[in-house]
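Report on the following structure.
With one protein chain withheld, the remaining protein chains of the complex are depicted in position.
Labels run A and B following the written order; every chain starts at residue 1.
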Amino acid sequence: MSDAPDGDRAQILGGIRRSLRRGELTGDARNAVQARLASPPRGPAVARAQLPQPEKVALFCQWAETLNATVARVGAEEVPGEVTAYLARNNLPASVAMAPSPLLDGYDWSGQKMLSIRRGRGEGSDQVSVTGAFAGIAETGTVVMASGPDHPVSLNLLPDTHVVVLRESDIVGGYEDVWARLRARYGKNLMPRTVNTITGPSRTGDIEQAMELGAHGPRRMHILVVRD
Amino acid sequence: MSSSPANPSTRPRRVALFVTCLVDLFRPSVGFAAVKLLEDAGCTVDVPALQVCCGQPAYNSGDRATTRAIALQVIDAFEGYDAVVAPSGSCGGMLSHHYPGLFDDDPASKARAENLAGRSYELMSFLVDVLGVKKVAARYDGAVTYHDSCSGLRELGVKQQPRGLLGSVQGLALNEMKTPEVCCGFGGTFCVKYPEISNAMVAEKTADIAATGAGTLLAGDLGCLMNMAGKLQREGSAVQVRHVAEVLAGMGDLPAIGEPERG
Partner (left out) sequence: MESTAHAFKSNVGHALADPNLQDSLAKLKVGFSERRRQAAERLPEFEALRDRARDIKNHTLAHLDFYLEEFERKVIALGGKVHWAPTAADARRIIADLCKSVNARTVAKSKSMVAEEIALNEHLEALGIAPVETDLGEYIIQLRNEPPSHIIAPAVHLTKDQVADTFLEHHAKLGFDKRLTERNDLVAEARYVLRQKFLDADVGLTGANFLVAETGSSMLVTNEGNADLSNTLPRMHIVLASIEKVIPTLEDAAVLLRVLARSATGQESSAYTTLNTGPKKREDLDGPEQYHVVLLDNGRSSVLGTEMQEILRCIRCGACMNHCPVYGAVGGHAYGWVYPGPMGAVLTPQLVGVEEASNLPNASTFCGRCESVCPVRIPLPKLMRHWREREFEKHLTPKAVRQGLAMWSFLARRPALYRRLTAVANRVLALFGRADGRYSTLPLAGGWTRFRDFPAPQPGGTFHARWAARRKS
């Protein structure tokens, strides 16, 4: 193991302080920076992130579709049926890896006789995953995934097709609203291991700058926006 | 010329022309065109004798001491005028945007440099933004295209002013390039220090010019114009290259840049 010697740390921090022509921050200067850290100032407000809730939902759907996801707006009771129907419409196998989340368990999957469901983390061979979402961001049509026992990160990445179940009431305006929700849920300064904010399917422009979908992550992202 | 300044009483009257060394040596008609445009707008124009160059060659080569010496000389030469006007965005920008920064360690000179900077203008912007000139009495038959020289565009915001005035020239049509705002590759000493890169850049520019179908190329900086004219002529192009001030001042019948005297 390579515990960096204290000397290296002191060398870098000392070098910074020498360049800034001061010692370690103390007194009022330190208090001011700590205060900024404790109550972070927001940047300039982005108008399109400040809409009333129904317009936020509409904007979310509009951007998600513009950025190559597909969206279905459904009632809670329609969620399982829509998953099955989506797979059929796209000639995908009726077999999914599903996040073991209370949200998804709250829907009645018993009617989907043809659908095979495996609960757990993602495997390299998975074709389709179904997960919930911690939030949606209206400003850019982005879904936000917080890792945890109910949401393995691998489900967001390994399958070819990612089906996301997102409640309308979880759609917020911009990133700042997501941070507020994270702090409320996990505690100030605390975070899940991974927060993935995902905007549409995986893509690359690395060959001649032409966008191609499905670089390493899912080629398709289907978002079920569920009415509350 | 008919001009309609917002408030004639506060207009700068006593104007000094910063000729620029390229105009002085290669294309004096640009200087006379500038004088005519300024006089038509009601200004009294002086040309201080002690001016040579704004100092950009030294400044952009990293020779700060020489730049400061030249800047002080320019500051002296142009003391007391209401406005200092250059038919060039890069020289005008040098005076108005770069001189003060040369004297961060010399408050007295810095104050003088800031005073000069506050009175210094590029010609098109002075005519339109300061004097309120909206049209000129000139005629130029044919289609022209206009190149936005970099310093004028990005340091001084010269974009609509020349286009607006050109719109009042009888017989003239403006065909825009696809990328009029991309550098022509002149860059002062750059074009001889890195001739291959400069050539690639100007070749792209001449292709863009040719694609407009315009018979005349205009711009507001003689360095860029000489670079583009030289490339067009090497390529055998018949496009005529002129400083925008010449066309606006009704001097569009002079031989174009790089063309022989007629007759």
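The rule we apply is simple: contacts are C-beta pairs under 8 Å (C-beta built on N, C-alpha and C of every residue); 3 or more make two chains touch, one makes a residue touch a chain.
Because the structure is a prediction, the values reported are computed rather than measured.
The omitted chain makes contact with just one of the residues A:P80, A:G136 or A:G217: A:G217.
The chain that is not drawn here is touched, among residues A:G75, A:P93 or A:G205, by A:G205.
Across the entire complex, the residue among B:R14, B:R64 or B:R139 in touch with the chain not shown is B:R64.
On the side of chain A, touch with the chain left out of the figure occurs at residues 1-4, 8-9, 11-13, 15-21, 24-25, 30, 33, 36-37, 40-47, 63, 66-67, 100, 120-122, 124, 140-142, 147-149, 152-154, 156-158, 174-176, 179, 182, 189-210, 212, 214-218. By the touch rule set out above, chain B reaches the unshown chain at residues 19, 21, 23-29, 31-32, 47, 49-53, 55, 57-64, 66, 69-70, 73, 150-151, 154-155, 181-183, 185-202, 204, 226-227, 229-231, 233-234, 254-255, 257-261.
FYI, only the chains that are shown with their structure count from here on.
Our note on geometry: chain A versus chain B, Cα centroid distance of 53 Å, whole angstroms.
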